[in-house]
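Just one protein chain is left out here, and the rest sit where they should.
== chain A ==
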Amino acid sequence: MTRSFIRSPLMTFVFWLVLSFMTLFPVWWMFLVSVRQRVDLFGTPSFLLDVSRMTWGNYQAVLSNPTFQKYMINSLIVSTSNAVLVSVLGLLAAYAMSRYKLVGKDNIFFWVLTNRMAPPAVFLLPLFLMFTLWFRVGDWSLFDTRLGLVLLYCVFNLPFAFWLLQGIVDGIPRELDEAAYVDGASTFTVLTTIIFPLAKPGLAVTAILTWVFAWNEYLFASTLTSVDARTITTGLAEFVTVTGTNWGQLAAVAMLTLLPAALVLALVQRHIVAGLTFGAVKG
């Protein structure tokens, strides 16, 4: 009797509801902090939004701050360039893997994937030294440049794009490009007129997910930039260490940081689990 009640659809529904509440609560609280006036922040916590006392002041303050604007623009440029770069290179590499006989194919595939699994903290020091000592011309070095970050984010995004797109290209019938080659088309024509249009949905998912991964990255950005190329995530961390008391603005920056991920969530939700487990599990 009780057992069947616990297993009833109604209880499952209620359970999902409670779970969703628990998932959303921390983010909801952060939103509340970000739209509350300073005087309302302290005292007994209230979990409801008082619309009459709501303020967008924190967001205005943050968005009109030139330093923060720079960080945000850096993040946008770095994430977008990186997403485009890894999608294009990933597609080419995936096509090569899928259609050509390459010696040591399985080993290459495995090696490419291991790059994503390596703990980033291990590579901070060598990368820092390489960026400051090796890749330098006169006064200019790769350290603290957006270019440096774009290249660096390839280490985790390129294997991901490569892996995701390989599945997509494998799904495109071989006969299509074979027929085009018989008609005298070049590899470039086949890639642009057959593979690219057919891989478009997969490319979109790849670009969106890699964009979010690049946007979310913090450790590399914090150690390999200092002033010019700092990103929104490092800005968020600086808020704690530098102006540690302005919680409203901190919450506003954090909301802006997680906003893109939340916006595209519904679009790519089905691919996230497969993506994070490298296809071992279909979402």
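Simple rule for what comes next: contacts are C-beta pairs under 8 Å (C-beta built on N, C-alpha and C of every residue); 3 or more make two chains touch, one makes a residue touch a chain; residues count from 1.
The rule is short, and it goes like this: contacts and distances are computed from a predicted model.
Among the names given as "ABC transporter substrate-binding protein", "Hydrogenase", "Teichoic acid D-alanyltransferase" or "RsbT antagonist protein RsbS", UniProt records the absent chain under the name "ABC transporter substrate-binding protein". Interface note for the absent chain: among A:62, A:130 or A:205, the touching residue is A:130. Screening A:55, A:80, A:189 or A:223 against the full complex identifies A:223 as the residue touching the chain left out.
As for the chain not pictured, it touches chain A at residues 7, 9, 12-13, 15-17, 19-20, 22-24, 26-27, 29-30, 33, 41-42, 44-45, 47, 89-90, 92-93, 95-97, 99-103, 108, 111-112, 114-115, 117-130, 151-152, 154-155, 158-159, 162, 181, 187, 212, 215-216, 218-219, 223, 233, 236-237, 240, 247, 250-251, 253-254, 257-258, 261-262, 264-266, 269, 272-273, 276-277, 280-283.
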